[in-house]
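All protein chains but one are shown in place.
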Amino acid sequence: MDTGFFVTWLRDAATRIRLQRDRLTELDAAIGDADHGANLDRGFTEVCKALEDWPPTAPAQALLTAGTTLIRRVGGASGPLYGSAFRAMGKALQDPVTLPGFAAAFEAGVVAVERLGKAAPGDKTMIDALAPASRALTAAVEKGLTPYEAFHRAAVAAEEGSRATIPMRARKGRASYLGERSVGHEDPGAASSALILGALAGVAVKEATKEVD
Amino acid sequence: MDTGFFVTWLRDAATRIRLQRDRLTELDAAIGDADHGANLDRGFTEVCKALEDWPPTAPAQALLTAGTTLIRRVGGASGPLYGSAFRAMGKALQDPVTLPGFAAAFEAGVVAVERLGKAAPGDKTMIDALAPASRALTAAVEKGLTPYEAFHRAAVAAEEGSRATIPMRARKGRASYLGERSVGHEDPGAASSALILGALAGVAVKEATKEVD
Amino acid sequence: MKKLINTAQSVVEDALSGMAAAHPSLRVRERVVYRASGPRAGKVGLVSGGGSGHEPLHAGFVGYGMLDAACPGEVFTSPVPDQIIEATRAVDGGAGVLHIVKNYTGDVLNFELAAELCDDVQVASVLVDDDVAVEDSLYTAGRRGTGATLFVEKIAGALAEQGAPLAEVARVAADVDERSRSFGIALTSCTTPAAGKPTFELPDTQVELGIGIHGEPGRRRVPMASARELAAVAMEAVHGDLPLTGDLLVMVNGMGGTPLMELYVVFAEVEAFIRGKGARVSRSLVGNYVTSLDMQGFSVTVCRLDGELTRLWDAPVDTPGLRWGR
Partner (left out) sequence: MKKLINTAQSVVEDALSGMAAAHPSLRVRERVVYRASGPRAGKVGLVSGGGSGHEPLHAGFVGYGMLDAACPGEVFTSPVPDQIIEATRAVDGGAGVLHIVKNYTGDVLNFELAAELCDDVQVASVLVDDDVAVEDSLYTAGRRGTGATLFVEKIAGALAEQGAPLAEVARVAADVDERSRSFGIALTSCTTPAAGKPTFELPDTQVELGIGIHGEPGRRRVPMASARELAAVAMEAVHGDLPLTGDLLVMVNGMGGTPLMELYVVFAEVEAFIRGKGARVSRSLVGNYVTSLDMQGFSVTVCRLDGELTRLWDAPVDTPGLRWGR
């Protein structure tokens, strides 16, 4: 996993978010304020620009650039939360990047979100997608799986985690204002987290295929 | 035609306007400001109250009370115009009331509207119902028709006059602002004039029937 | 239709109760809104009025430096002569009273009837007719009075406050009207409480050009366009009638249902347009001032200022709807 891998991940995440922008906004309209799609689209577009303007020379740098850009350009709840996640991950990431190293850094990112947002699993937030993904990564490392397999499992865990927010009652963020009425809707932040992890798995497929070439 | 005749006329006009209130409002919505039904309903309801509070002792008094009440309670364009019409009619009316006397007084009412509103036939206003009605009354007098026949013809003339406003282009009142777009709609004030003349014919039927008893 | 009202019949009465409760500086009596401080001896009194549904016009402009009394009629229906007579007599401080009348058949007739019956008071009257969407010809009732009413009320009010005589106040009021032009565009119809449904239907893809402030349909419909394009349509219409030069007083006015954010977007375009013509926005107002119930849309009103009018515009005003310098 070189710098290019991380740049591709972030770019693919941006593309997926662009494509799913309206779905994210609709999820946010149901239990929030209908801006999550616009927020993340704006943010990841800026991330792509920043990665061109200041091409990173190390994986950690790519993540730090992404995190700082999200904090500086998004606003809202998701800007600081995702921004801090990428920054914490970047700070924790060792070069060269190994799967165990990635898993540990990812967990540092999740912890940063939990700390900043004071949310716990079950609160119906992005944590409910990010935490299962992190657990899946750690488990994959323990089982000695390949990066591709690990990222695939993390993506699936995030997807499942996001869907699992549907029956939850929100206790953090804007959706908590709805009380019982937040039940029955997928959390937009969890859904965007699943997209970002989907991008990760997608890039790993590309890498894996490349290695086969 | 005694005082009771005029009171009944005004009351029946009030009832017809109440029943046609929404239609008048819709006509006014198309080329005006959607208040003609409310305006006349409010006005004639007040007229009925005034006729109870100050029972007229002469036909002219009934018309003066109606006119003054319309001026004092309606506002808008139609308040002063109808108010002045009834007042002018009341001032011109001789006791006892004969058909020729009625026709002359009615013409005085129409002239008052023309003078105040500076509108002429063809301008797509209430005049286009009132003027033909007045002409029909005069013709009926000349032909020596009964009041019932005369009022019936006046009502028909007002109806036809009102419908004839449909293809006209408005040159007075709010509808004139629409220019060409005023074409194709019936003038609300002409329509309400037709209602008032319809009430007149209706009361004359009642009278005629009463005489038969 | 959903409206924050009790009944369609009582809406004007109920709103006036709210105004009276909210503004100790006002006194509401028999459907007339006065300054609580009463008339000032020797000062020309200013009375305006018209249908309700245009708030803050007119009652919100009663106070120091502007109106002495406002006569609100039913929704979109001009007031009755009784109100105007009452108001005229009550605010006369011995120097006479100016009636500020928007040019609508109903307003004109009712104010005329009232003036006739107030023969104990010296009454002058100014007719506001600023809307360039309406041809001013023998074939119309003449131009409508819209946004410029605020300009006339403010500037004449300042002059009256300074003690100018009736003829002078009336002359300047007419001058402000002559120097002012407006044009309005609706994105949606308004809904009157009495009718309970939109006065006109406008598809989501179209706007209505040249609307008035009573939900009267405009002169034509065109496809919805950007703020820049719509501002240009309005400004070209104004400019075609009164060339934009020199120092201008410019109001971008919301029709009641348009949020302030959008009005600022329009103002930016209007200002750029005016600069493009070599003129200058010297004074401005952005907000919902001369409204049409819940209609979405805007109007632009422009007045060519001179030094004296600028001074009068800047003079202190203290009303619920307009306040500065005091």
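Every chain is named by a letter (A, B and C) in the order it is written, and numbering of its residues begins at 1.
Note that in this section a residue touches a chain if its C-beta (ideal position, glycine included) is under 8 Å from a C-beta of that chain, and two chains touch if they have at least 3 such contacts.
Quick caveat, the model's predicted, so the values are computed rather than measured.
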Omitted chain's touching partners, listed by label: A, C
Hidden partner chain, touching residue among C:G45, C:G60 or C:G184: C:G60
Residue in contact with the excluded chain [from A:V74, A:A104 or A:A190]: A:V74
Hidden partner chain, residues of chain C it touches: 1-7, 11, 14-19, 21-22, 52-53, 55-56, 60, 187-188, 204, 207, 224, 226-228, 230, 252, 256-269, 271, 281, 284-286, 288, 291, 293-294, 296-298, 318, 323-326
Sites on chain A contacted by the missing partner chain, in the whole complex: 25-26, 29-35, 37-39, 42, 71-81, 116-117, 169, 171-174, 176-179, 181
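Please note the rule applied: only the chains that are shown with their structure count from here on.
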Set of chains whose contacts include both chain C and chain B: none
Farthest chain (mean CA position) relative to chain C: A
Whole-Å gap between the CA centroids of chain B and chain C: 33
Chain A and chain B, separation of their C-alpha mean positions in angstrom: 75
For chain A paired with chain C, centre-to-centre distance based on mean C-alpha positions, whole Å: 54
